[in-house]
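Written below as structure tokens is the structure these notes are about.
What you see is the complex with one protein chain gone and the rest in place.
Presenting chain A:
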Amino acid sequence: MSTRQVGEKVQRREDPRLLTGNGRFVDDLGRGALHAAFVRSPHAHARILDIDIGDAWELEGVEAVYTWEDLPGRVAEPLPVLIPHPALTHPRTGYCLATQEVNHVGEAVVMVVARDRYLAEDACARIRVDYEPLPPVVGIPAAREAARLVHDDVPGNVAATLLQEVGDLESAMAAAPHRLTLDLAVERSASTPLEGRGVLARWDTDDGSLRLYSSTQTSTGLRAAVAAKLGLPLAKVEVVTPDVGGGFGVKIVHPWPEEVLVPWAARVLGHDVKWTEDRREHFVSAAHERGQLQEVTVGFDDEGHLLALDVRFWHDNGAYTPYGIIVPIITATQLLGPYKPGAYRVEFWSLYTNTVLVTPYRGAGRPQGCFAMERTMDAIAARLGLDRAEVRSRNFIQPEEMPYDQGLMFQDGRPLKYDSGDFPASLAALKALVGWEDFEGYRAEAERAGRRVGLGIGCYVEGTGVGPYEGGHVHVETDGRVNVATGLTTQGQGHQTVLAQVVADELGVRLEDVHVTTGDTRAMPYAVGTFASRGAVMSGNAVALAARVVRAKALRIAADALEVSPDDLEIADGVVSVRGAPGTAVDLGTVAVLANPLRYAFDTAAQAATQFAGTFDPQRPPVAEDDEPGLEGRDFYSPTQATFANGMHAAVVETDPVTAEVRILRYCVVHDCGVMVNPMIVEGQVHGGVAQGVGGALYERMVYDEGGQLLNASFMDFLMPYASEVPHVETDHLETPSPLNPLGLKGAGEAGTIPVSAVIASAIEDAEGIPIRSMPISPPELWALRQQHAAGTVTAQEGPS
């Protein structure tokens, strides 16, 4: 009997390749391709008066120079609004190349194609664009004030406003014995994968077809979008996602201007063309996230029970809204975490600014929501003089209340209904892990040594594995090799291992015989993409269902061949045998031979499937009416709603009394993502998520000046944490299976990131005794807060409202 693979810390199948320089990332492909480079706007807001390409195109090695006026048909039209929403009353998207107006620094204006990137950039340097600068709108206060507009025809800079309410907020608030109001702020950060975006287009002139390689999180979405833009039949476009050097959300946006222009140019020039984003380009022309201002008013009773929660927030969506209002919708709904809010009203305004556009970054609006809720919990505890964990636990949804409907509409347009979770158990595990009850002793001891320490906590619930669907295709070759395909893409999550584990178990084959392809529209043309912690949930279940189809077929064919009932058969290690009579067996490769009636034998094994071999029923066609040739099967997993994972984090920090430097001494995570296919990989996801959260809490921000220039657009100045800044993460896992899918999975990808800013704020507040209302926080900011606090100018903004 094969050992069960699901649940094991299986080493990754993809690693030997990646460890030996045999990975294939998009810029590793396309030797001999022409290279594109872009002239980008140096202004945050300006009218384009004139473009003078001068002698750029005369440079040796330059093949073409294009502006918007060169673009035909739909290539010249604005990029699509990917996720329309009724509340998104004023969607705006950019063009592949700007025409008339630019709305953020970094917007592409001219495209150059040359023999290599160096020459393409030389040519860019010779191109002069004449701009009439317009006053820029930078930052949420300016956008909200709307003294200036980003888009002339968008009043108030408001792209969307959405109000959701559950219960009667006004009367619940009025009746509440206590009320607090908190003003909160979260700064911008960004996904910042180590590999930027990139695209390589191969136009086959003879075949009239396009193959596009892109560092994307959605190959099928990109394929449809590019086919539509270029006016090509879908059948003539294929998208292949090679190895991707991290995504974290930014690569779900599609098509990026470059993903349209590069294949268009390849077709025009009849030559492979590629573009590889450089680091500065990534900072100024990809996407950011996080920036919000929030105002929370909460009503509660003497025990700290929430009675009414009123949240208003202002979300900076940057210059354009191709990804709609998914991020603020997630903030508005996921803010509730594991709690029952009483009456709840949430209203947001999604605002245009002359900055890089805002689309999901790992956590996707949840870190901000969690920050708002968890700051509120701490403020209630402080007001009532209660233990912070106790206040949280008093407001938990209890396990016996599951499934629990929060009464809101989630980001997938479906009810925000938690499927399962045991929040009291998670909290108990966290308190044990961090030593919650013993902390005061530790604090006193530290104080005696002149040190200042604090303990912070944060809880979240994360809707994962949203639909609409993913597919799986499983194909057994005649030598027993099992090919598995799913359409979503991989950026380091180990799908080649995880999905192989699932199929190995479902089909009864050895792990090493399973070969997984992701993100290749040739292998699986129906897919959605990798985002919202959905990879394992969606594709894991899809390939499981597909494997079950194949298993049933294999049992049927083997039963015929062995002249037994399928019910008496089992499959293990790739061999179908009669239970209790292991000698009576046939291997899956042979079953695959028999599954495909042949006229021509391509090898000796195949002879068994030819027309004069064996016996057959002359009354029946070689392939039955309800059957297909081949030992393969396809199925789709399409859930009615998301699954809801949860987690609770705690941190111990030390703040330097003199320099105000913050050091994380311990970081503890309790995490429940249902059944774990590969705990090693889940753990790795948590580590990486926490590291990104720490970056967002203490180091990373996008520093825009009032002119809309991003002042820290390099790794020199944008402080992405190194190993020296990231704490060792201690973890404990609960496994509350999801009742919603065959494997009981919930997603794990974003979990680590979500509560980190909330947790670190909580810990700093605990160490300093000063309310922390804005993240990230740098030593100078904390130092300034101390001064203000000492001078009495920081009132904890939670006065009764």
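Everything below uses one rule, namely that a contact is a pair of C-beta atoms (placed from the backbone, for glycine too) under 8 Å apart; a residue touches a chain by one contact, two chains touch by 3 or more; residues count from 1.
The rule is short, and it goes like this: contacts and distances are computed from a predicted model.
K.L.:
Missing chain's UniProt protein name, "Ion-translocating oxidoreductase complex subunit D", "(2Fe-2S)-binding protein", "Thiosulfate oxidation carrier complex protein SoxZ" or "Cytochrome bc1 complex Rieske iron-sulfur subunit"?
P.N.:
Options "Ion-translocating oxidoreductase complex subunit D", "(2Fe-2S)-binding protein", "Thiosulfate oxidation carrier complex protein SoxZ" or "Cytochrome bc1 complex Rieske iron-sulfur subunit" narrow down to "(2Fe-2S)-binding protein" for the missing chain.
K.L.:
Hey, which of A:47, A:522, A:579 or A:728 is the one touching the hidden chain?
P.N.:
The one listed residue touching the chain not shown is A:728.
K.L.:
Out of A:22, A:89, A:171 or A:659, which is the one that touches the chain we can't see?
P.N.:
Residue touching the chain left out of view: A:22.
K.L.:
Which of these, A:55, A:77, A:204 or A:628, touches the one chain of the complex that we don't see?
P.N.:
Of these options, the touching residue for the absent chain is A:55.
K.L.:
Decide which residue listed in A:491, A:590 or A:762 touches the omitted chain of the complex.
P.N.:
Candidates A:491, A:590 or A:762; residue touching the omitted chain: A:491.
K.L.:
In the whole complex, not just what's shown, which of A:171, A:205, A:638 or A:714 touches the removed chain?
P.N.:
A:714
K.L.:
Determine which one of A:192, A:334 or A:518 touches the chain that has been left out.
P.N.:
A:192
K.L.:
Tell me which stretches of chain A touch the chain missing from the display.
P.N.:
9, 11-12, 14-25, 27-28, 31, 51, 53, 55, 57-67, 69-70, 116, 118-119, 122, 192-195, 243-246, 248, 268-269, 278-279, 491-494, 680-681, 683-685, 687-692, 714-716, 720, 722-724, 726, 728-729, 752
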